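Worksheet for the structure shown next.
With one protein chain removed, the remaining protein chains of the complex are shown where they sit.
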Amino acid sequence: MADTEKIIEIQVLRYRPEQDKEPVLQSFKVPFTDDMSVLQGLQYIKDFLDGTLSFRWSCRMAICGSCGMMVDGKPKLSCKTFLREYYPQGLRVDALAHLPIERDLMVSVEDFVTKLESIKPYIIPKEPRTLEQGEYLQTPQQRDMYEQFSSCINCMLCYAACPQYGLNPSFTGPGILALMHRYNADSRDGGQAERNELGYADEGYWGCTAVGYCSEVCPKGVDPANAINQNKMASAINYFTRFITPGGAEK
Amino acid sequence: MSARRPYVRSMDGWWKRDAYFISYMAREVTAVFVALYAIVLLFGVVRLSQGEAAFNGWLQYLTTPWMKVFHLIVLAVFCYHTWSWFNIMPKTMPIIFFGGKRLQPGTITGTGLVASVVACLAVLLIVRGMS
Partner (left out) sequence: MEVFKADVAIVGAGGGGLRAAIAVAEADPTLKIALISKVLPMRSHTVAAEGGAAAVTRPDDSLDHHFNDTVGGGDWLCEQDVVEYFVEHAHEEMVQMEHWGCPWSRKEDGHANVRPFGGMKIERTWFAADKTGFHMLHTLFQTSIKYPSIKRFDEYFCSDLMVEDGRCQGVLAIEIATGEFTLIQAKAVILATGGAGRVFRENTNGGIVTGDGMALAYRHGVPLRDMEFMQYHPTCMPRTGLLFTEACRGEGGLLLNKDGYRYLQDYGLGPAEDKPRNKFMELGPRDRLSQAFWHEQQKGRTIQGPFGSVVNLDLRHLGEAYLRERLPQIYELAEEFMGIDPAHTPVPVVPGVHYTMGGILADGKTASSLPGLYSVGECSSVGIHGANRLGSNSLTELIVFGKVAGVEAAKFAKSVSISNPGAIQKQAEAAQARALGVVNKSNGTERMAVLRNEMAQSMEDGCGIYRLGTTMQATCDKIDELRQRYKNLKLEDKSKVYNTEWLLGIELGYLLEVAQVIVYSAINRKESRGSHQRLDGFEERDDVKYLKHSLAYYTGDGAPRIEYGDVKITKSKPGTRAYGAAGVKADADRHAEGADNG
């Protein structure tokens, strides 16, 4: 790793609701070293060039999910995207696509959080157990059935990658549907029937047209497209059986 | 009163924004060709029901230069369609364990593609054998 300082141009889409009618691009020249992330570039801007630039961040290690943004049009965690990859041509940073911009690089998170709260994202025990009985037994393979879907850091990159969500924000969307599947696929859980009402609704699995980009951009290998599409079959069967079973169609 | 004023960006021309979206749209467009070809085949069935002459006329029509070009295009489009579907097939399947190990997406796609090639060859051979 060379340690000489180079200068890179970072264009940032600014939006200050109290002064800008609509977002505007602003360009900054930032000295950088090869180990510096895009986030560190933005921090440099905030510290030394323009204290008003606003963005979310905390852990710097790709686990808290705060720092998602569009880097040259791609949804990325800015703390694990490196400036060196955009040198010498420079880069452009925008707030995550498909989400309303609150200010600069910060988007609204309310829709995401409301949806998260709506899917019963907790164990609804199949067989209740007291603490004295100790832990539920779960083999490593049973754990593997949901582990990947439990790795979601709620960064919302997949929402910025999902045109269906952009076109119709009532679609529950990839990350949250993956979380729903995480609980359904957990051997300890018995709440699938309750959650399916949401999953099988129009805003649920069927809002997805298998674009698949969500899984491509996910920084944690969650593969939300898989979580969604493996449920479509079950959903379709459910749909037809509802007509066959007596009284089922009214449900 | 809150000074908040969330700004919603337009979705116009969204599919041009990313190469990934373009290839997705291409997959969707190829589906139209699949439908078109189904119509062509359906037409053949209708002709068949109208008697041998009608059916032979339809077969004759398929050998015209225009129709040959159309078939070549459709073949290319179908190949893309097949490839793109098998590419996302792993995303449509539950997690599968095979001998204690998890089946990798690449294996699923590969198996799908090989299976479709084999199926095509088999159909070709059968058709050859019949004629």
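As written, the chain order gives the labels A and B, with residue 1 at the start of each chain.
In the analysis below, a residue touches a chain if its C-beta (ideal position, glycine included) is under 8 Å from a C-beta of that chain, and two chains touch if they have at least 3 such contacts.
Source: prediction; values computed, not measured.
Enquirer: Which one, A:66, A:172, A:215 or A:231, makes contact with the chain that was left out?
Expert: Counting the whole complex, the residue in contact with the absent chain is A:66.
Enquirer: In the full complex, which residues of chain A touch the absent chain?
Expert: 1, 3, 16-19, 35, 46-48, 50-52, 54-66, 80, 102-104, 106, 109, 113, 116-117, 120-123, 125, 129, 131, 134-140, 142-143, 146-147, 150-151, 153-154, 179, 183, 186, 188-189
Enquirer: I need the residue numbers on chain B that touch the omitted chain, in ascending order.
Expert: Against the missing chain, chain B presents residues 2-5.
Here is the rule we use: only the chains that are shown with their structure count from here on.
Enquirer: Okay, in this complex, where on chain B does chain A touch?
Expert: Answer in residue numbers: 3-9, 11, 14-15, 17-18, 20-21, 24, 28, 87-88, 90-95, 97, 100, 102.
Enquirer: Give the list of chain A residues in touch with chain B in this complex.
Expert: Within the complex, chain A contacts chain B at residues 15, 17-18, 22-23, 73-74, 97-98, 100-102, 108, 141, 144-145, 148, 161, 163, 166-167, 209-213, 215-216, 223, 225-226, 229-230, 232-233.
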